[in-house]
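A single protein chain has been omitted from the complex, and every remaining protein chain is retained in its original position.
For subunit A:
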């Protein structure tokens, strides 16, 4: 539904987005990850036609955003929850948006209800907490009942209930067959929400893969083995091309192979196992590994 092709955006001599190509599929939550300054927000602005790409294209259903008639009915996006006139009520804000895209007026009350803002709809936006502004921004994104939804850091400022609510919302939007594209810094949140991950660093694509593959691909995802014949098994595993670390007298850690393969090697060698299990890397660990070379504003490792 969203298709980026060789998308680049240069500011001066620095590329904020550098030759980015990817396709976002409907029916899935795609998490958009990257360090600060990696180009996530710029990418979203390019998709929405707010910024002009230096080169390349960003298409939605084959069409550039600027060519979509009544675009809020196709793409709903929340970029910055604070981007509201502080003196205008949430209701008036949504009513104006609805009018601009020929959206039925009753939708305003519906989405306000859906995000739990019905009670605060007449309050001036400047008097809303960040969490309430986020809810209002999400309401605006949902207003046109769009096929594509884009959220930039949607859980910022939300309380735990709000975070859980957003998680459920993303899930249900994707389950309805919509394309959901969400950026976040919160890895644990992404691990719970996303089906697919796009990771960028310094504007370049680092990874575009299903969440499960990203985690399986991490060097920190390993098979742990406990056996009285650890030395023998280590030799056999290495012979089979599997990297092995000896953790203790009876313990091995094998990386780069599935648990089935490690078990098969042990079976073929006739080695008794007392324990065989997979230790999955967290998304956070996998992410750190992926981006360790491209952290734009990293603090640097102590002592490194």
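By definition in this document, contacts are C-beta pairs under 8 Å (C-beta built on N, C-alpha and C of every residue); 3 or more make two chains touch, one makes a residue touch a chain; residues count from 1.
Throughout what follows, contacts and distances are computed from a predicted model.
Participant: Look at the options "ABC transporter", "Tetratricopeptide repeat-containing protein", "Asparagine synthetase B" or "RNA polymerase sigma factor" and return the one that UniProt uses as the protein name of the missing chain.
Facilitator: For the chain missing from the view, the UniProt record says "ABC transporter".
Participant: Looking at the whole complex, which of A:45, A:107 or A:202 touches the chain that is not displayed?
Facilitator: A:45
Participant: Quick one: say which of A:88, A:171, A:204 or A:261 touches the chain that got left out.
Facilitator: A:88
Participant: Of the residues listed, A:102, A:177, A:228 or A:241, which one is in contact with the missing chain?
Facilitator: In the full complex, the listed residue that touches the missing chain is A:102.
Participant: Return the single residue from A:15, A:32, A:65 or A:181 that touches the missing chain.
Facilitator: For the chain that is not drawn, the touching residue is A:65.
Participant: Determine and list the subunit A residues touching the chain excluded from the picture.
Facilitator: Where subunit A meets the chain not shown: residues 45, 48-52, 65-66, 68-72, 75, 77, 79-80, 82-89, 92-93, 95-97, 99-102, 140.
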